[in-house]
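With one protein chain removed, the remaining protein chains of the complex are shown where they sit.
Naming follows writing order (A and B), and every chain is counted from residue 1.
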Amino acid sequence: MLEQLPALILLAPLFGALLIGLIGLHDRRACFPIAFTALIISLASAIGAAMRAFTGGAYNYFIGGWEEPLGIGIVLRVDALNGLLLIAIAVVAVLAVIFTIRPSSEKDTDKTAYFYILFLLLCVGLFGITITGDAFNLFVLIEVSALTSYGLVAIGTSRRCKMAAFHYLLMGTVGASFYLLGVGYLYLKTGSLNMQDINTILTTNATVAQSPAIVTAFILILVGIWIKMAFFPLYGWLPNAYSYSPSGSSCLLAPLMTKVSVYVMIRVMLSLFGLEWVFGHPGWSDLVVWLAVIAILAGSIMALAQREIKRMLCYLIVAEIGYMVGGAWLNDPNLWGLTGASYHILADAMMTLCLFLFAGILFKYHGVSEIGDLGGMFKKMPITSIGFIVGALAMIGVPPTCGFFSKFYLIRGGIEGGHPEYVAALLISSLVNAVLFFRIFEIAYFGKNPAAGHSHDHGHDDHDSHDHDDPGDAVTTAARPMREAPVYALIPLLAAAALIILVGIFNGQIIELIRLTFEIPATVVSNLR
Amino acid sequence: MSPKIFASIAVVITGIVLLYGISDFPTFGDPRSPANSGVEGGAPSTSLYYINESYGVTKVPNLVTSVLADYRGYDTMFETVVVLAAGMAIFAILRSTTKDDETVAGPARKSSIDGDHNRIIVGMTCRLAVPVVQIFALYVVAHGHYSPGGGFQGGVMLGASFILIALAGNLDDALGRFSEKSYMALASLGIIIYAGFGVVPQVLGKNFLDFGVLQKILLTDGPEMARSHSMLGVEIGVALTVMSIMFAIFANLSSRGTLKGGL
Partner (left out) sequence: MVDFLLNTVKPHFNFWVYVILMMIGLWSLIAKNNLIKKMMGLAIFQTAIILFYVSLGVKDGATIPVLESYGDYAEKAEKAEPAGPEVAPPDATPAPVVVNPADTYANPVPHVLMLTAIVVGVATLGVALALCEMIYKEFDTLEEDELLRKIKALHDDA
């Protein structure tokens, strides 16, 4: 049974979604328990599958038992890097699904079942992207996660979320199509779709590896993934899609979608083309790092200009994507940049989850969406505030949160790789984050609670992008008294905050696991501590 | 910058990159290209394996079917999941039951292809055509092993037959024959059938979707025929899901999610 765990990670949420499709429409109370159970099973199997990879190294799971010759079937491959990410996805999904419990006073609507089906299928897609070892299968699962996320963005009652979802759809489809085209170019030159197989061909056969078609394939795949992850010039869809989507959706989408795309980029560089091939092209590394620098600075500056919490967080995501892409492309001799980027995927998933949960709590239970309305929050909602403070400190990069350590490794990579501009951008961005969050701290600590109806007396059409299933009520009951959110909203927030600190404290072990996948000389690993 | 200029620049850059990649493609139609027969000096490509070996292992002469439903069956399962996800996304976007009065529902109203004399020709033609379309669709599903066809194609035809009813009469006609409850249930059921064919081998101690081991249950002689029969099973699952979702998408799009009147 243990060797079936890699398949079980995906199958549990898949069957959960199908069960909801069968019975959830008739009895909506069944939706949440099914979803929660399915994700818990996923989490357990992800931990099991990852532990095997941590102790025994990477291993394959051959779907359908098609092992020989390599590449005729589809392979799931678990190694330490994606093992960690699988656990992170499962944790985020479990916490986000707890957050979707609604107060018993609100009644279910007919969209509840669809929401949970899409939620679970999105998890299936993300797990699948992470675990697969087949280049084309990756495309199919990207589309599973993409279509579900369009639905999750558009499920809200806001007038603007449909338009945001439409732009997201156009960009997402173009990104996925570029990826597909890149895989086609690879297939044309290598005759294989299996990542290991392609990698072997590219490393052993120099004429194939240096042909223009392969270079084009890499560029196409890279641009496709960049569109999916909202890397700087291609980020246009992200802020609208995430800030106008309902809270329940954005708590799952924001922490995971972009991070998984970054993982795909690292996986493509690492396992599909190989780092030697990628960095064998002079100039690419510098170019991408400069793009990342622009992304970091632009994201931070645009975040400064925002009044709404969610939009500010969205632009911070754009900056964080810059951290990770830049880190992965630093090309420093000991691969600290790549290590830091991989670690930052986990760290950023937790930080983004924490902050989006915070924004979700404010919006869902208090109808607050603007920074200016946070006055007096620390006194009235002390527990929520603790979660928020931890998340904010992690974003700024204060030890012992994980944000500090990821920046530490990224900066180390930047220095060793000779990219002072990247280091400078990271520091500036941390400074901007500090300004941003201390401004919020100040308002929340010293500011007065705004007069009733202050933010809502002027047409709420703009931010009625409320919850997926309370059509139109919440914001109209403006200025609900600020008090602690219910327990089931606080649990995920505090758990995310705790995870931020735990991931920070155990950074040594996590880094060691990540570096297992990189094949670095043993001496470097031993210098770690 | 106006979108047209921006578009032109994007198109020119992308086009140049793509044409640069094409410059060293193998000649069109070359049977010795890497995709068709493997990298020079390397192992033969998987497509040669499929052409030469797959019949012996799966007993399915249509290579596309055997690759689709068995070797790359995992892809195909998620392809079906994509269809389901699209359906669910569309329902999530469009479906609304709250605004309209539910009371008018019920069999009282005579629908137009069922005995409306003003539409007698359309109604009769539709009545004659639908069974033929459906029978042919079932043939396409079942004959996918031996000729072009399979679950997706057959499923789309089955869905089209219900859409024909809706087009010839009205949406109520079609929904009376294929209600929302049944299409939701069938859509999930289709993937449950597919994934069930994957999970049963896991219970029997093999990997997911390893159809060969099903010979113990399907009582075939040898794993090859078990694979062949299982492929038919998963194609039926695919057809169910595709049929339900195709019709459901039509029903929701044509009535803006109210499932009333329509068109």
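To be clear about the criterion, a contact is a pair of C-beta atoms (placed from the backbone, for glycine too) under 8 Å apart; a residue touches a chain by one contact, two chains touch by 3 or more.
All values reported here derive from a predicted model rather than from experimental measurement.
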item: Which residue of A:Phe166, A:Trp290, A:Phe408 or A:Phe506 touches the chain not shown here; value: A:Phe166
item: Interface residues of chain A (partner: the chain not displayed); value: 136, 139-140, 143, 147, 150-151, 154, 159-160, 162-163, 165-166, 169-170, 173-174, 177, 180-181, 184, 187-188, 193, 458-463
item: Absent chain, residues of chain B that touch it; value: 3-4, 6-8, 10-11, 14-15, 18-19, 22-23, 25, 27-33, 35-38, 40-41, 44, 46-48, 50-52, 55, 61-64, 67-68, 72, 75-76, 79, 82-83, 85-87, 89-90, 93-94, 146-148, 152, 249, 252-253, 256
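By definition in this document, only the chains that are shown with their structure count from here on.
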item: Euclidean distance of C-alpha centroids - chain A vs chain B, Å; value: 30
item: Touch list for chain A against partner chain B, complex; value: 4, 7, 11, 14-15, 17-19, 21-22, 25, 61-66, 69, 71-74, 109-111, 114-115, 117-118, 121, 124, 128, 134, 136-137, 140-141, 143-144, 147-148, 150-152, 154-155, 162, 165, 181, 185, 187-193, 201, 204-205, 208, 211-213, 215-217, 219-220, 471
item: Residues of chain B defined as touching chain A within the complex; value: 17-18, 20-26, 33-39, 41-43, 45-47, 49-50, 70-75, 78-79, 81-82, 84-86, 88-93, 95-98, 181, 184-185, 187-189, 191-192, 195, 198-199, 202, 206-212
